[in-house]
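Here the complex is missing a single protein chain, while all its other protein chains stay put.
And then subunit A:
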Amino acid sequence: MSGRKEKKASGSGGKKPAEEQREQLLQAVVLADSYEKKIRPLTLETPRCLVPVANTPLIDYTLEFLAHNGVEDVIIFVSSHAEKIEEYIRGSKWNLPSSPFKSCQIIVSPSSSSVGDAMREIDQKQLITTDFLLLHGDFVGNFQLEGVLEEHNKRRRIDKNAIMTMVLREAGSSHRTKPRGETGVFVVETASNRCVHYDEIRPGGESKIMLPSNLTKEHSELTVRTDLIDCFVDICSPDVPALFTENFDYQHIRRHFLHGILTDYDLYSKTIHLHVISRDYAARVRSLQTYDAVSRDIISRWAYPFCPDSNLGTDQTYALKRGNIYTEDGVVEAKSSIVRNKTVLGAGTSIGEKSVVCQSVIGRKCKIGNNAVIENAYIWDSVTVGNDCKISNAIIASGATLGKGCIVEPGAVISYGVNIADGITVKGNSRICSKRDAEDSDEEQPDEELVGIGGLGHEYEDSESEDEDELQSALYDGLVFGLNHANDSDSSISTFSIDGDSEDEDLQRETGRQIRSDSVTTAGSDDNDEAESWHKEASLSLFAAVENDHPVEVASLELNGLRMTSDASWHQVRRAVVTALTNRIEQLVSKSSKSIPQAAELVYTRWQPLIKRTIYERKDQSDYLLLLQKECCDRKQGNSILLNVAQKLFELDLVEEEAINGWWVDERSSTEVGGMAKVRKSTEAFVKWLAEAEEEEESEEEGEEESEDEGDE
């Protein structure tokens, strides 16, 4: 066999010639891009898969895992930072003829912006024709695939529709390696390990999930599991990319794909199974928090044999000392310096007199000055730390410099090339980077307040993600999860600025909770991009249904489906209904030349069941009215529509008097802002009439006693 190694590393995906004689071996697709931004600003300059964990780039752990399991055909799928990853892989041992992989293709797809896009591309290029292993370039693990695949094949032989096996690690209720930001809830049929429902719980969001009622009818025994580390290692059949193509809106493999396929079991009749491992190690570096945890796990040898002293990198020379201290050749430790346990020191690093290093990872060629204290910190290559610095629970990326006497507080992230001047205190949880996003490069001045005079760097601002979810998860995914937040993990936490001081935080958290419990968030969520796009989509699809006179049932199902896929609140659903119905009324008025009362009557009588399904409590009714009022604000005949619809709602018993009154006295309704007060003027008469009618009723019932009061009115 001479031409044994075929190395393809081109943008266009080539097909592997079918090997007839040999047994087909499992192929692996490594998604080098995470399509997330949780490790920003570090990932502004380096892709996540090249971020060093215990001084070895993450993707090496992933590829070692594949090699350890005998995978010989690897496809690396790259989107952002494509050149860097390609360059790294080409220069690494994986591209040498001595690589354990027979084929290692790199597929560059700069246009992909989600796992869904990647899968669609894979489907389109027909890269995969057999079952394959899908995993991310930030996976660390040491379990044996052989058994997992065996079980997968056993299921496949019986049922062709068992399209996917997800590998998850058991981890108990609270575990450092479990992402704090979100918890996947897997509902599993106990006997067969089949996953029948999937949902996610986020801290600060609802701490419960709704199970479809038919689940309990169809399955005799279900287990609900939240104790799993989801490392996103899946054995997929070629149906999986095909299903992604079919459903072009699927982005996330769990939130959308898994949820969707399970919810629409009737449509696809595909089954997805779980494989829970309870012995070996499996985790993903998905956030700063898991970066910290996985680093510790590796240092504590959970991922054995993938430990620093295995010297996986070709030029590494780590040796293990007692207390899990790994030092490479050529580390200079001053005689009076102290290196405590669980520490990794790279070659060429020097530690000054009387400095203390514990539970930290220090890269190569770092200079640690005298009297420095470094605890739980991750310091990458070529970092200079001045004398008397104190660093705890922080990440300092390559090439950064800290002056003398700096203090880095817990949770700080200092990105590439940042220069902190002498005597500066870097606040906890701050994220400093030296490079700006390309879009707003007009400001090149370093933030002197932050990094001191002569320093380089500025606070990292996430320009794209203002939405509440991401900010919130950023808080939970951070390196340090402060003590004052720890008790709140079950309750809601609303948006608050990360660098605000703690009093403000408490205050805002308090109000956040109230808003949530009211379930009438208006101001808070309206400027929310995601909610806005959902609203647009929902109201348009509903309007189409109304226009074409679909059965109520169908429209309602459709709406519900939309709600489930993106976790929209009922408030948002009501808003969509209001918009769609109001549009319809306007349309009827203008096109079929009906009067507004007629149109309102027609539309609301017809779609009454739909509205009923969105309203559960009295305050929901008030919410509906408020939304209606808002909707009417910017319409030509808004005031008239509002009046007629309100009347209709009352007639159809969709809203009660109390709800109307509640709405009327709500200050959000009577405010002048945005013409709210103006639009409801014509409705005033109706409300008054209502109030009077009510009192009449009361007086009739209660008899003479009330007559005096009536007179006063």
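In this text, a contact is a pair of C-beta atoms (placed from the backbone, for glycine too) under 8 Å apart; a residue touches a chain by one contact, two chains touch by 3 or more; residues count from 1.
Methods note: contacts and distances are computed from a predicted model.
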Listed names "Translation initiation factor eIF2B subunit beta", "Essential protein Yae1 N-terminal domain-containing protein", "TBC1 domain family member 19 isoform X1" or "Proteasome subunit alpha type-3", with the criterion being the UniProt name of the chain not displayed: "Translation initiation factor eIF2B subunit beta"
Residue, one of A:170, A:333, A:375 or A:459, that touches the chain absent here: A:170
Selected from A:190, A:341, A:595 or A:670 as touching the chain missing from the view: A:341
Residue touching the undisplayed chain, where the options are A:303, A:366, A:395 or A:596: A:303
Residues of subunit A in contact with the chain not shown: 1, 4, 23-27, 64, 67-71, 93, 96-100, 129-132, 142, 144-146, 149, 153, 156-157, 160, 169-178, 227, 237-238, 278, 281, 296, 300-305, 310-312, 319-320, 322-324, 341-342
